[in-house]
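Of the protein chains in this complex, one is absent; all others appear in place.
Chains here go by letter, A and B, matching the order in which they are written, and residues are numbered from 1 within each.
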Amino acid sequence: MSAAAAGAARLSYREALREGIRAALQADPRVFLMGEDIGRYGGCYAVTKGLLAEFGEQRIRDTPLSESAFVGAGIGAALGGLRPVVEIMTVNFSLLALDQIVNNAATLCHMSGGQCPVPLVIRMATGAGRQVAAQHSHSLEGWYAHIPGLRIVAPATIDDARWMLGAALACPDPVLIFEHVGLLNTEGEMRADGADLDHAAIRRPGRDLSLITYGGSLPKCLEAATRLAGEGVEPEVIDLRTLRPLDDALIFESVRRTHRALIVDEGWRSGGISAEIGLRIAEQAFYELDAPIARVCTAEVPIPYPKHLEDAALPGVEGIVEAARGLVARGG
Amino acid sequence: MPSLGSEMESGTLVEWKIKPGDVVRRGDIVAAVETEKGIIDIESFEAGTIERLAVEPGMRVAVDTPLAWFVGAVAEAATAAVATAPVAAPAAPAPAPAVPRAAAGGGAPRRRISPAARAHAAQLGVDLDAVQGSGPAGTVTLQDVEAHARAGARVAAPAAPAPAAPSAAGRSAAMRQVIAAAMSRSKREIPHYYLQAALDFTPARDWLEAYNAARPVPERLLPAVLLIKAVARAAAEQPGFNGYYAEGRFQPSTAVHAGVAIAVRGGGLVAPAITEADRLTLAALMQALTGLVGRVRTGRMRSSEFGSATITVNSLGEEGIDLLYPIIQPPQVAIVGFGSVLERAWVVDGRVVPRAVLNVTLAADHRVTDGRDGARFLARVLRHLAAPAEL
Partner (left out) sequence: MSAAPAAPTTREHALELLGAMLRIRAFEDRCAQLYTEQKIRGFLHLYNGEEAIAVGVLGALGPADAIVATYREHGHALARGVPMGPLMAEMYGKRTGCSGGRGGSMHVFDVGRRLYGGNAIVGGGLPIAVGLALAEQYAARPGLAACFFGEGAVAEGEFHESLNLAALWKLPVLFVCENNRYAMGTALERSEAVTDIHAKAAAYGIRAAAVDGMDVLAVEAAARAEVAAIRDGAGPGFLECRTYRLRAHSMFDAQLYRDKAEVEAWRQRGPLIRFTTSCKATGLISEEDFQRLERAASEEVEAAVRFAEASEWEPVADLARHVYAERAP
C-alpha cells in the first residue's frame, strides 16, 4: 500500500524494511535475496517474514553458514548481471566475509581498470543494547567506511528504511546497509517516496550546536535535544545517513551557523568515524569553532552482558546532554 | 645481478658455473647468488660465448651490476667502473646525540581564545587583550567579543609595532590601483540606478546642536553619525539594499555593517565597516567612527576591516557640493551619498524660506531592486533623519 493511498502510512522500521525489499523484488526480476535463515525462519529479526511464500526459493535463498562463500557468490552473481541482496545476519558475522568485501567487492572496479563494477547490496543488522555480549554487539560501520570503493549507509528513519534499498540497487557500486537492531520496533509515518544515498539530513533544526550522529544513536540525540531545549539550548540534530561518502557540505554549513560540534557514534572512540568527522571539521571549519569539537562514543571495552554495564558503555541520552551542556557552558 | 624481488637491493656471488670461453645457451644456470632468502640460481637470458667474468665469488654487488660479459658486448660499457664497485652494508643509524631538554617555560599561561572569536575580533578591530573571557577556563568566545564591541570599549592601538611602513607615495599608488580596479569592476558589472531626494535638514541640525551643547567635547556627535545611523536603520528594515551580489544572485545579510567612505591623506578613499551599525547607539557609533577615521589617518587599517561592509555611506561633508553620484562598492548592492548641508531656498506653507538642505542620493543595483524599492528606501532614510531623537 503506497503512502499516498493510505494517507500517511504508520508502520514499524522492520515493516518498512520489508516493504522496501518486497518492492525491489517486484520491480526487477534480477533482484534476489541470499542469507542465513531469511526464508523458512523468516529472518533472524523477522524482516523477511512471508517473503519466501510470496516469491519462492529462487529469489529468497537460505544459505549455509558460509559468509565468505555467499558474499563472494553475491559478488559473482552481480558480475554475472544479477542484482543480489545479500543479508549477513549481523555485522558481527561479516568479519568472516571481510576478504570478499574488502579485497573483492571494494576493489574489483578499480583494479580491473573499470571493467568490473560490482552492483551488490549487503544488508546487515548492527549495534548493541540487547545484552547479547561482546561478540554480538559490534558497530563496525566506521571500519567499513574506511574502505574506498564501498558505499556505507545507515537508515535511521522509517522513510530511509523503506527507500534506501531501492536507491542502493540502482547504484552501480557495492552498498552496505546497516540496520540498527534498536530501531526495528520504532514506529512512524512514511512521508517520503524516495531516498538518495549521498546526503545527510537535518532532523531537528537548531542554533547552539551541531549534534551529528547516525543510525541507532539518532533517537537518543533527538531525545537529548528535547531535554536541552527545555534548558534553553537548541541543538541542531544531523542524521548523517551516509558514512561513505560523508556529506561534508551539510556538516560544515551547520557548524558555520552553530559554531559548536558534538558527534555521537556507537563505535569505539579511538580511530572511529567520529574521529574522521571531527578532523574534517577541524580542517575545513576551524575558524568557525567557538569551542573544541566534542564526541560521545562507546567506552573502549568489549560490550559486556549485564545491563548496567552495557548501558554504561554505550552512548546514552544523559551522556549526550552532559556533553552538550559542556559545549555551551559559561564560566568555570 | 638480477632483481629477484622488489625488496632486493643487492646480492652476493657465491659460485660461478661458467668460465671465459664457455658457450652458454638461453636458460642455462650460470651462477649461484646469495640473497636474504637463501641461495638462488641465476639463469642466462642470452646465448653466446663468455668473454670475461666481472665479479668474483664472495663479492656483494648492487642489483643491475654486470656480472659477466659475452664476446661482442658493447666496448664502452665494459670500461665502466661500476662492475668492480662493492657495496658496503647500509650503516646502522648513528645514535642521535643527546638533546638537552628545553627548560620548562616560565611566564603567564597562554590565553584560550576560540578560533571564531579570534576571527571576529580581527574583523571588528577589537583588541583581544581587553576582552574578558567567559567560556570554560576563561576562554574568550564569540559572545565575549561581540559583547565587548557592542559596549563600545575604546579600541586600543595594536600591541605590536607596525611593520616599517612603505613610503606614503608608494602606498598611495598602490591604493589608487586597488580603487581603480574596484571602480572599473563596479561600473562594468553593476547596472546602477540613481534616485535623489532633498531633505530639510534643519530639524536634525538643530537637534544636534542642542545635543552637543549639553555635552563635553569628547561626547559630541558629528552629523555623519546621524547619516550613518539613518541609512543603517533603513537597510535593516527593508531588504534588497544590504548584502552582497555574488555567484549570480543576491545574498542578503542579516547584519548591517555600514561602510563609511573616508579620505586617505595623500589621496584615495577607503570605506571600512562599522559592524552592526543599526544596533549601535549614536554615542557608540561616534566612537566607532572616530576609531576608524583615526586608523585610516595613521595608516593602521587592518585588511580584515575591508570587505565586510554590507552597504556604504559616502558623505562629502563640508566641501560645498550639492549632490554626489556615488559608485557602488562591489560586491555590495547599494550606496548612499550625501551632499553638503547648504543653505538653500525651500518652500514652507507656500512661502520660500532659507533652510539647511541636504541632498541624499541612492545608487542601487538594478539586478536586485528597482526604482520603486529605491524610492521607499530613500523615503525611510529621510524619515529617520527627520526624527533624530529616535535614531
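What we mean here is this: a contact is a pair of C-beta atoms (placed from the backbone, for glycine too) under 8 Å apart; a residue touches a chain by one contact, two chains touch by 3 or more.
Because the structure is predicted, anything quoted here is derived from the model rather than measured.
S.K.: Hey, which of A:100, A:157, A:254 or A:298 is the one touching the hidden chain?
M.R.: The single option touching the absent chain is A:100.
S.K.: May I ask which residue of A:116, A:202 or A:282 touches the chain that does not appear here?
M.R.: Touching the chain that is not displayed is residue A:116.
S.K.: Which parts of chain B face the unshown chain closely enough to count as touching?
M.R.: 2-8, 27, 35, 37-40, 43, 45, 63-64
S.K.: Residue-wise, where is chain A in contact with the chain that is not depicted?
M.R.: Chain A touches the chain not shown through residues 32, 58, 61, 63-64, 66, 68-82, 84, 99-100, 103-104, 108-117, 119, 148-149, 151, 170, 172-173.
Basically, only the chains that are shown with their structure count from here on.
S.K.: Which positions of chain B touch chain A when the two form their complex?
M.R.: 114-119, 134-137, 139, 141-143
S.K.: In the complex of these two chains, what residues of chain A are touching chain B?
M.R.: 259, 286-291, 326, 329-332
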